[in-house]
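Let me begin by handing over the structure; questions about it come next.
Here the complex is missing a single protein chain, while all its other protein chains stay put.
Each chain gets a letter, A and B, in the order it is written, and its residues are counted from 1.
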Amino acid sequence: MSLPARVATLLVAFAAVTAGIVFVVIHYLLAGLPVEDFTSVASAGPGGVRQVSVTMQTDAQTTVTNTPDWVSYFVKNPQTGTWDHTTLLKVPAAALVKVTILGYDGCTPLRNQVWGRVTGTVGNVEYVNGKPVSVLNSWQECSVQHTFAIPALGLNVPIAAVKSPNLCSTSPCTSGPHTVVTFSFRTPATPGVFVWQCRIPCAGGFLDGNGGPMSTLGYMAGELQVAS
Amino acid sequence: MAIGTEPATAQRPGGNEPAGLRRARPWWMRPAVHTALIGAVAGYLFGHWLGNFLASGYQQVKHADINDTPIVLGYVFGTVGWLAGLGVFNDLLRQMAGRPAAGRDRAADGGLARYFRYSLDHKVVGIQYLIGMIVYFLTGGLFALAIRVELLSPAYHVLSPSAYLMVVGEHGTMMMMMMSSVIVGPFGNYFVPLMIGAKRVAFPRVEALSFWLTPAAFIILLSGVLFGGFPTGWTGYATLSVQAGLGMDSYAVAFGLMGLSIILAGCNIIVTVISYRAPGMRWSRLPVFVWSMVATSFLMVVAAPVLVGGMYMILTDRTAQTAFFTGTLGGSSYLYENLFWFFGHPDVYILALPGFGIVAEIIPVFCRKPLFGYRVAAACMIGVTLLSFLVWQHHLFDSGINPDMRPLFMLTTELISIPTGFIYLVAMGTFWQAKIRLTVPMLFALGMYINFLIGGISGIFLSDIPADTTEHGSFFVMAHFHYTIMGGLIFAFMGGIYYWLPKMTGIKLNETLGKIHFYTMFVFFNSTFLPLFAIGLMGQPRRVFEYQRQLQTLNDWVSVSAFLLAGSILIFVINFVWSTVIARHPEARDPWRSRGLEWQVPSPPPAENFARIPQVLSAPYEYGVPGAPPVADLDPGCRAGRAAPGRLMRQGHKRFLGAPDEERR
Partner (left out) sequence: MAAPSGASGPAAATPGQPQARHGVRIFLIWLVASAICDPLIWFVAGPHMPPGAMSSSAVSQRFDITVLAVMSAPVVLGVFIYFGYALVVWRQRDGDQEDGPPIHGNARVCATWVAVSFALVLGVFAFGMVQLVVPAGAGAGEGPAPIWKPGGGAPLQVQVIAQQWIFTYRYPQYGGMETPQLVLPQGQNVQFNVTSLDVVHSFWAYQLGVKSDANPGVNNIAYTRPERLGRFHVECAELCGMLHGAMTGNGYVVTAARFQSWAASSQARLAPVTKTLPPYAATYDPTVIPQLGKALTSLGINGAGGGFYGPQVPAQP
């Protein structure tokens, strides 16, 4: 090949490779879920401590995705009120976070019963349909569907299960039997990113129930971004 | 009495066949990469359909909404289609149908196109491998840069946790898997026949097949990114690998294919060296590089089948619901660990031994002295090969294996440092009173020795079980294997490129850029990986995206150095591409004044390597030996026959005495 032809081929090849790399980086490496920003809707509570209210739901199916049989959390967008399929939350530091979880899923027993005990919340209790609960024994009466746990903050909240057989089978759920679990916890003063996860092996079809939605952000694992 | 000198029939160009000259088909109709891609796509679609047909009804699949079987079968049939599209099976099918095989490439097959075909010329395969290995290395390196970007801060995350693990796994697997053939592929396949005086390898089709499996494995591994990658790192430990998503299948299939590739490459080289040595090429005259290729090939052939078996078991555990690695169902996660490391440890010697071979080949040339302790160098290769099968459990010291097995493996691991150390005895002896020329290949050889020493000594720390308690699974191990593999093997690879590219292409690489490449790469390599020893000893485990705050300064230093290291490799790529594509300055036949047999043929070598099989007269390292015969007689003639070497040498001595790099008339 002549010199100009070689130079031209080289430039085209270089451009193609660079474009490919940029595409992979943007589309596969940096692509992320939307972050629900609660810092902008924080209100001032007693003692000047900021407060936010977070509403989430757990669903038995995720029909909005191409894996409908995966269980998932949904978060209610604080600005628009729609249910978003994400698990990334941004909350202010040194704040009181009041969480309401609508649990639409049926029960799966805990693998490790120690996570049936509520820790890290205000008063170390959760309120299941209004009644305070501190331990749920999921082996005795299959009473837990998922957990909301932030290991770095010592937070663990088992979500009580629905006891009816007719579960909501679409997502996000707007009607159907569900439990209402409320609790509150305080975020630390220093900002950081804290991962949160469910501790029930609820991934149907995966070995021992781990994997799948348990190991995928946006389903049963997420991040709590504490911003100042 | 005239003997009829006229032929019985009129002669016609192209032969007297009824069809006349068979026209060569146009390039787009002959099997090459484009037909291979078509075959791969067709095969993948068929396999995907077959997998869905077989497995869609499984309860596991219905619950999980992901089906591994179509992906696995798609990859397997895609690879078969890829190979079929290349024409790998053509000769086999022809012979099964009773027709003669097509035979070797015609010389008319010149030009760039033959590098995109299933070529039976070992030199073409060597260059295909070289380009392939450079591409795989650079791809793996890009993933490494993504890792270092993420590790700039313990608190601020650029990548999500699963994207980070995907990048870690892709980097590790790309490097360890693809680079198993980084020297055997390009330089082994290219130079072993030339160094032993052969015109070809024993199994050219097998050799070419071993190359063409590598792009398939590369693409399959990269396609894991489309599925979110695999969360296990390159080691693929069960039970996590059974639990993982679809990306795990790309890891297992790609690794299995590479395992197949290295088995094939190893078989070919062993038989070539045993059976195709020229007359006079005794085992005691074999270049050390060829010794290292034989030793590495032996490791490949014996260790890689275990890997393929392990990968196969992962795939059946994930698709066919077998329970090899699931403890609750009668299997054991230890089974995988042992199968993997039984391959994994010889694998690192598959990576290291060729590096030893290259540097031992380079230093006599640039010291102008014979290689000190040739027998010691050969003993090094053999000793490392044999011992490397007896050390694998040192990866499992803390895993809960039988405690009384561990002292045995501590002893064998420490013993293997003895043959490994021979390479330093050979180097130091060769440097004694030498005339050292610091050309670019020599610089890389020196860099290899320095880096591998640090890596090897850190291996002693790891082999000591009490010290290993803190060091295992931490960045100390990372620093150890990056020093031995990147500091050792890759530096030797670069040295081999600068040394042998003029022979392979007849083109010189820019020396100034080469020296800048070496110095920047050496400095930034050490500045990147030396702090990792400290980071590991201070408690940072491997493959984490968060770490303790006080380690951030060191991590930032390492990340910045890694980017500078990438810059130095960019200099290499620029030098390589510029010199081979744009500048193309021709180089002399033997610019380094080497006595090696491969340097006695023109650059690049002709299609048949040697016009006649040479008669080898002496070892290639006889620098400074007064009255040493040249390394071989390239034009033996009838006179050579089966005469005893002594007699030949007397005649040869008289006729061919002279400096080894004199142009042959």
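Rule of thumb we're sticking to: a contact is a pair of C-beta atoms (placed from the backbone, for glycine too) under 8 Å apart; a residue touches a chain by one contact, two chains touch by 3 or more.
Please read these numbers as outputs of a predicted model, since none were measured by experiment.
From the options B:89, B:116, B:237 or B:557, the residue with contact to the unseen chain in the full assembly is B:237.
Residue B:449 is the one among B:341, B:356 or B:449 that touches the chain missing from this view. Check B:123, B:277 or B:472 against the missing chain and you find that the one touching it is B:472. Of the listed residues B:210, B:333, B:505 or B:615, the one in contact with the hidden chain in the full complex is B:333.
Within the set B:389, B:424 or B:557, the residue that contacts the chain not displayed is B:424. Panel shows chain A; residues 60, 69-71, 105-109, 111-114, 116-117, 134-135, 137-142, 145, 151-152, 154, 161, 163, 165, 167, 195, 197, 199, 201-210, 214-217, 221 of it touch the chain omitted from the view.
The set of chain B residues touching the chain not shown comprises 59-60, 63, 161-162, 164-165, 231-233, 235, 237-240, 243, 321, 323, 327-329, 332-334, 337, 367-376, 397-404, 406-407, 410-411, 414-415, 417-418, 421-422, 424-425, 428-429, 431-438, 446, 449-450, 453-454, 457, 460-461, 463-470, 472-474, 537-539, 541-548, 622-626, 628.
In the analysis below, only the chains that are shown with their structure count from here on.
The distance from the centre of chain A to the centre of chain B, each centre being the mean of the chain's C-alpha atoms, comes to 44 Å. Residues 59-66, 112, 142, 146, 155-163, 166-167, 225-226, 228, 231, 239, 242-245, 326, 328, 577, 581-582 of chain B touch chain A in their complex. For chain A in complex with chain B, the residues that touch the partner chain are 1, 3, 6-7, 10, 21, 24-25, 28-30, 32-33, 66-70, 191-193, 195, 203-208, 210-212, 215-217.
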